[in-house]
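What you see is the complex with one protein chain gone and the rest in place.
What follows is subunit A.
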Amino acid sequence: MSITKNRAFALTAAIAVGGLILTGCGAGGRTASKNATAVSCDYTAPDSATTVNVLAYNSSAVDPFTNTMVSSCTKGKVAVKHDPIDFGGQVTKTTATLSGSTGSYDIIETYSFVIPGLARDKKLRPLNDLFEKYADKYGLNDINKSMRAGMSYEGNLYALPMQAQMFVMAYRADVFDNLGIKVPTTFDEMIAAAKAIKAAGVMDYPIALPWLATSDIGTSFQAAMNSLDADFVSKDGTVTLDTPEAKQALQSMLSLKPYMDPQVTTFDQPKVQQQMFNGTAAMSIMFSGRMNDLTLTSNSKLSDSFKFAAPPKVNAAAKYSYDRLSIDGWSIPFNTKLDPDMLFVMMASAVSEDASKASIPAAYPARNGMVTADNSPYGKAATDSIASAMPPIASPVLASVTTEIRPILVQILAGNLTINDGAAQMQAVAQKIVG
């Protein structure tokens, strides 16, 4: 009996351990076709078996387009493949695949922030000719003109816009209504709202922003500068990180800190979402691609309480809102060996009218007039946000500058560096990059 029991114990333990191993190994398979829309994808297929490798990070806003491409364009001898990856992984793999004469990917997801740098380094194929060729068939002229401009550099289009993401403020309408608080339009009003919420004992840290030290913090600083009609560099390429606007932006960010979780510099967007889901924050500002998650009852019991608005300005005198507009799109790497026509048709199919419609409300498609207040809970806020955002400055050095100033920025926000010293250090670092 004891031997049998021992064996049973051993078997149970083995099954438990084996199950855990299999669970671990199974994490992250190839993207399935959920969220996919069936669209026509009429390319001329090559004679031999062909695999089209797609690099695109996973998010609820990008997935519908990627999944549509994978499911609709895989046919016959052509297989479109996409492996799950996060945004950081995409950044690293983009650099790697574009570095040599051959790459691992044939279609890559790009965004407006990196287009100038990649275009300057001739890492992407200009798409003007293909756009003209297929514009009528796929209704490409309905893609927002300013978004196309955002994916262009020196007159050439380098990515076919898929969707845009802009900062949107999500807030707890129930808390605001109960306390008679109006939706904040400036940082001062945000602070006043936070004080009132805190004083009422509803929560300790009413404001939630993604300020992760290794990524989001740079975007947030840029958004604060944009609100003041400035950026890290001016249109002529001069570094502007020790200007009064830069210092004012830093000061305004510091002014929010007492009302945010003390560990805010470890919070990325999913963690900010989690704060909202849990009811530990009453207002947050994130990219619009994160907003639909807040409205899903499966994510939070508070989903009905969330309302959306354009982000506030840094101060009442600021020209623009605390905002960043990022356009996502599809690009063809310079080193793919596959037929550019076939690849472009796949990209055009993925951003077709049907595919774009189906991506709402998870995404804000690049096609004109798609998102309305009726079909997207944050549609009006997103449209208002675009209207109040500073037009982006297209500079090939912005991405590098953002990366290099980040550690200094963290030290300023942690209180280890004064604003003046930090601004001077950031200016020096950025000037070294600009040369």
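In the analysis below, a contact is a pair of C-beta atoms (placed from the backbone, for glycine too) under 8 Å apart; a residue touches a chain by one contact, two chains touch by 3 or more; residues count from 1.
To be clear about the criterion, contacts and distances are computed from a predicted model.
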item	value
UniProt protein name of the chain not shown, from "ABC transmembrane type-1 domain-containing protein", "Disulfide reductase", "Sensor protein FixL" or "Aldehyde dehydrogenase"	"ABC transmembrane type-1 domain-containing protein"
Residue in contact with the excluded chain [from A:Met69, A:Ala249, A:Val410 or A:Ala430]	A:Val410
Residue of A:Asn178, A:Ser234, A:Asn278 or A:Asn368 in touch with the missing chain, whole complex considered	A:Asn278
Residue among A:Thr92, A:Asn128 or A:Asn178 that touches the chain left out of view	A:Thr92
Absent-chain interface as seen on subunit A, which is shown	2, 5-6, 9-10, 12-14, 16-17, 20-21, 24, 27, 88, 91-92, 94-96, 99-101, 212-214, 261-263, 265-266, 268, 271, 274-275, 278, 280, 399, 403, 407, 410-411, 414
